[in-house]
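Note that one protein chain is taken out, while the other chains of the complex remain in position.
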Amino acid sequence: MDIEEKELAFLTMPFGPQHPASGHFHALMKVEGERVHELEPHPGYLHRGFEKLMEYRVHVQNCPLVDRICILDPFPNELGYVNAVEKLGGVEVPERARYIRIIMTEFGRILSHITWMGVMGMVLGFDSACRIAWGDRERVIRLNEIISGGRLYPCYFCPGGVRRDMSQEFIKMAFENLDYLEKQLDFYDPFFFDNETFIMRTKGVGKLSAEEAIDLGTTGPNLRACGVDYDIRKDEPYEVYPKVDFNVITREEGDAYARGMCRRGEIAESISIIRQLLNKLPDGPFRTEIGPAWAAPEGESYFCVEAARGELCFHMVSDGSPVPYRAKVRGPSFSHSLVVFPYLAKGGTIADVPIIYWSLDGCPADMDR
Amino acid sequence: MIDKITSLLKPKFADSLLKIVGEGKEITLLVKKEKAHQILSELKDAGFNHLSDVSAVDYIDEQEFELVYHLWAHREKIRAIVKVRIPREAPKLKSVVDLWTGAQIHEREDHELFGINFEGNPNLSPLFLEDWEEIPPFRKDFDTRKYVKEKYYSEEEEYPVAKG
Partner (left out) sequence: MAYLSEKFSRTFRPLGIVKNLFKKPMTLKFPYETLPPLPDYRGRHALDLEKCAGCFICSMICPNKAIWPVEFEGRKYPQVNLGKCCWCQLCEEYCPNKAIKLTPHSMIVTMNKESAILGIGKEGFIPKHG
């Protein structure tokens, strides 16, 4: 065949940023009939330049900025930044603040997984799952509002502790909502996770083996679904994780169904972690004041946190002045959406492309930063 | 594990290894740029199979870039940090795409935002920015506030009014 005729056989179509199944992510697909020949991602729709903006602001002023890196899961961003700064400067944090931080982080993990479930239902064509999941999200967002004053951008952690105290009214409402969420999980099992549509469209789709996954840089529930037992909360524990008891959920198959079931298991584990921590919350102060002109000593630190999507890391360099010299953020969706997704979509059909994208749970905001 | 790495690398690369510091579960190595690729290849065979990040820092006073590779070993659960310094004039380094496939996207980002050239990377086209004609934006001699004021705002300092 002539070269020109071969090129004309492919149709280039966008999986664009304005699409009900793609979030804010843009990719160009070369298709022939129904088969995808090649997929090329074009990031940059949400690039805001956080790493350069953080070099002009003091550490306290950076706390509302870091919140906005990944919008669907705000607490691990703050946790990673605050711990990297404290590791550089050797700041003492009281025990009560550490317990409160992990309680709110685990609530954020439940929120993110329920959001994932709703959007996955919408992509499959199963709209009822999305509407019911959004109603359950409201319970966790209301808890955010009670403790910090903001619904989706809490700005609650700061270097040295947390900004406000946890009241008795919050603890009572947290226990009620935990009981409600546990009952809802029993409702979701036959409704969504055992549903014929979900099983038929996700079993065998986007299979990934353990060696390929480690070579491409996968982390989080995507890697645990391939059989590798890697969870930062157990391997390099931080804050109060050595004092709680929980299991790490792994599965063997490595396809989209296994990734979904890993996330469902993590919701149940998070509920149990929060209950254990609320029962042994200590009294005492909740913040050590450091002041706005505090300068970290010269040095470098690297801190990794287990977010709902994977491994989120902060690399901070300081030269003795109140502003950071360099702050690099490694988002979990950077490798998932830009390296793993084109590798898995090659050779499949067009109908599988949104399923593979959402089963990897990529957040375009922490891909672009 | 840390003693094992030290005894493995010291005989072969004695003059390229400038410093080794190990504390707890983290080991930091400072190496010269000529043998950086071989040292990283030896570390990968020793068990460090997960590459977390390749980040670049701009030291403008010393006229050097510093590249930091963060590695993790899944079986022994130890973290390794490898630092390489390259000159700021015509920065280039051999790519590690043949060792870890996922490094290709980290190097593409560093090429666009700092201007570092990685030899051997199959795709170094622009990632985030379109039609960018100035110097690479994350370098220390690029002032974001001056750029924004000239391009998007009018001359008033007190109440900036957006134009265009």
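When the chains are written out, they are named A and B in that same order, and each has its own residue count from 1.
Basically, a contact is a pair of C-beta atoms (placed from the backbone, for glycine too) under 8 Å apart; a residue touches a chain by one contact, two chains touch by 3 or more.
Please read all numbers here as calculations on a predicted model, not as lab measurements.
**Q** Quick one: which of A:L28, A:V91, A:C155 or A:L185 touches the chain that's been left out?
**A** A:C155
**Q** Which candidate, A:G90, A:G125 or A:P190, sits in contact with the chain we can't see?
**A** If we include the chain that is not displayed, A:P190 is the one touching it.
**Q** Just one of A:G135, A:G204, A:P297 or A:G320 touches the chain that is missing; which is it?
**A** A:G135
**Q** Among A:L65, A:C130 or A:A210, which residue is in contact with the omitted chain in the full complex?
**A** A:L65
**Q** What is the set of chain A residues that contact the non-displayed chain in the whole complex?
**A** The list for chain A reads 57, 60-65, 132, 135, 138, 142, 145-146, 149-150, 153, 155, 163-164, 190, 196, 292.
Going forward, only the chains that are shown with their structure count from here on.
**Q** Find the geometric centre of each of chain A and chain B from their Cα atoms only, then give the gap between the two centres in Å, rounded to an integer.
**A** 24
**Q** Can you name the residues of chain B that touch chain A in the complex?
**A** Counting only chain B, the residues touching chain A are 25, 49-53, 55, 57-58, 68, 70, 74, 77, 79, 81, 100-106, 127-130, 137-138, 144-145.
**Q** Which residues, counting only chain A, touch chain B once they are in their complex?
**A** The contact residues of chain A facing chain B are 43-44, 47, 49, 51-53, 56, 214-217, 228, 230, 235-236, 302, 304, 311, 313, 315, 317, 325-326, 328, 330, 334-335, 338-339, 368.
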